[in-house]
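Every protein chain but one is kept in place in this view of the complex.
As written, the chains take the letters A and B, and residue 1 is the first residue of each chain.
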Amino acid sequence: MSERDLDFQLIQRIQNGEQQAFTLLVRKYQNRVANILTRYLRNNGDLADVTQEVFIKVYKSLPSFRGESAFYTWLYRITVNTAKNYLTSQGRRPPSADVDVMEADSYDGSEALREADDPESVLRSQEIKHVILQTIEQLPAELKSAITLRELEGMSYEEIANIEDCPIGTVRSRIFRARDAIDKQLKPLLEN
Amino acid sequence: MQTDNEQLSALIDNEVVDKPLVDELIIDKMQQTKFARYHLIGDVMRDEVAEPLIDIDISEKVMAAIKAQAPSAEVTKLDTAVNKMPSAKRTNIVSLMHRFGQYAIAASVAGVVVVTTLMTSPSVVENNDTGLEVLSTVPLGGAVTPVSLQANNSKSKQALKEHNERLEALLKDHQLQLQLQP
Partner (left out) sequence: MKLKLCFRVVITTLFIVSSHFVFAVEENVSVHVNDTYAEKKKSLTAIEYLQLMQKAYKELNYELLYLNSLQNQVEPKQLIHGVIGGQEIAYFCYLNGAMRESLQFAGKISYFEQGLQAYSLQAKHDRSVFANIANFDFVDGQSGYEYIILGKGRIAGKESIAIRMASKDEYRHSYIIWLDVNSYLPLRLDTLNKSNLILEQVIVVSLHITENVNPWLEKLSRQQLPQLLHIPQAAQQQAPQWQINWLPTGFKVVKNNQHKLVMYKNEPVSYIMLTDGIVSVSIYISAKKITLDEKQKIIQRGATVLYTYQNNDIEVNVVGDIPVVTAKRLIESVAKVD
């Protein structure tokens, strides 16, 4: 983790007693944590509760987190353990093999039988997804390319600048413009 | 505002250190929702979202839960002077047992583990010309089966367990003393 890493900055603040900084880690990772949990949990009704439990555990364990590994890797482990404990507490057997960060993509628990979700919220989240992906499709090529390299390939601005053969400042501005454009569509949708 | 948001975008991508911006972000709910939406965009692109949790924000619940149990989750600070903490000295000593029991010793160079699986070893490493019974410890999960406790005729299981616990405490104290050498 580097100095510029936001997670690192936040964790330092939390470790120094600035509890409120944790809210940003929650907001940043809640979707990803919930996504990991869906691979284990069959009943989506519990998802919000277990997600919450994961973050409370993370908070409690933060004093011992040193940042040798990425925060996300660490968070991932806590999430998986929480999911397993939860399953055990429900009298279900956790998957026999661990799902690792690396192989997470190939493990698809969503195929498993799942209790029916609330159709309305399913529709709503599909709409949110649709709006985001649709807006990206319609972005000017250079904006679309910049945000894709960033979000899908995880490249740094410098790497993107090299690929796109433009200054880093331009990359920074393109990514922001892409986000801003999507956000303009997304915001009203989430607010109602 | 525009530049602020561009700064926020760069912050998300770990491309900037902007302390005042983080300060602001921690208190400004509006900025936080934007921060969350910016992340949601990436999460959706990578298909790392759970459906239908996609737009539910649990951060407030989490923070409320954390605050409710704040004392137990207290974050320790550098060199928190012992006398500044209420009854810290007592708690320190009590919890020390727990802590050392768990780890400190294992981390030290010559960590010695598990005396409970004592066994008479035929392949003792030391040439034992003292004519004494030599026992060797095996690590937990080791392949060797421990000697049956029944073989220890006159000694009750409980006494043996007590004795082993005490030996382990001695080994740990030895490690601790090494650490605290003058």
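The definition used in the following text is that a residue touches a chain if its C-beta (ideal position, glycine included) is under 8 Å from a C-beta of that chain, and two chains touch if they have at least 3 such contacts.
Keep in mind the model is a prediction, meaning the values are calculated, not measured.
Visitor: Which of B:28, B:47, B:60 or B:165 sits in contact with the chain that's absent?
Guide: In the full complex, the listed residue that touches the missing chain is B:165.
Visitor: Considering the whole complex rather than only what is displayed, give the residues of chain B touching the chain that is not shown.
Guide: Touching the missing chain: residues 76-80, 82, 89, 92-93, 95-97, 99-104, 106-110, 112-113, 115, 118, 124-130, 132-139, 142-143, 152-155, 159, 162-163, 165-174, 176-182.
Visitor: Mind pulling the chain A residues that touch the left-out chain?
Guide: Against the missing chain, chain A presents residues 1-3, 12, 15-16, 61, 63-64, 66-68.
Throughout what follows, only the chains that are shown with their structure count from here on.
Visitor: Under the touch definition given earlier, write down the residues of chain B that touch chain A in their complex.
Guide: Per the stated touch rule, the residues are 5-6, 9-17, 22, 25-27, 32-46, 48-63, 65-67, 70, 72-73, 75-77.
Visitor: Please output the residues of chain A touching chain B within their complex, sorted ascending.
Guide: My answer: residues 2-6, 9-10, 13-24, 26-28, 30-32, 34-35, 37-38, 44, 47-48, 51-52, 55-56, 59-60, 62-63, 117-118, 121-122, 124-126, 128-129, 132-133, 136, 147-148, 150-152, 156-157, 172-173, 175-176, 179-180, 182-183, 186-187, 190.
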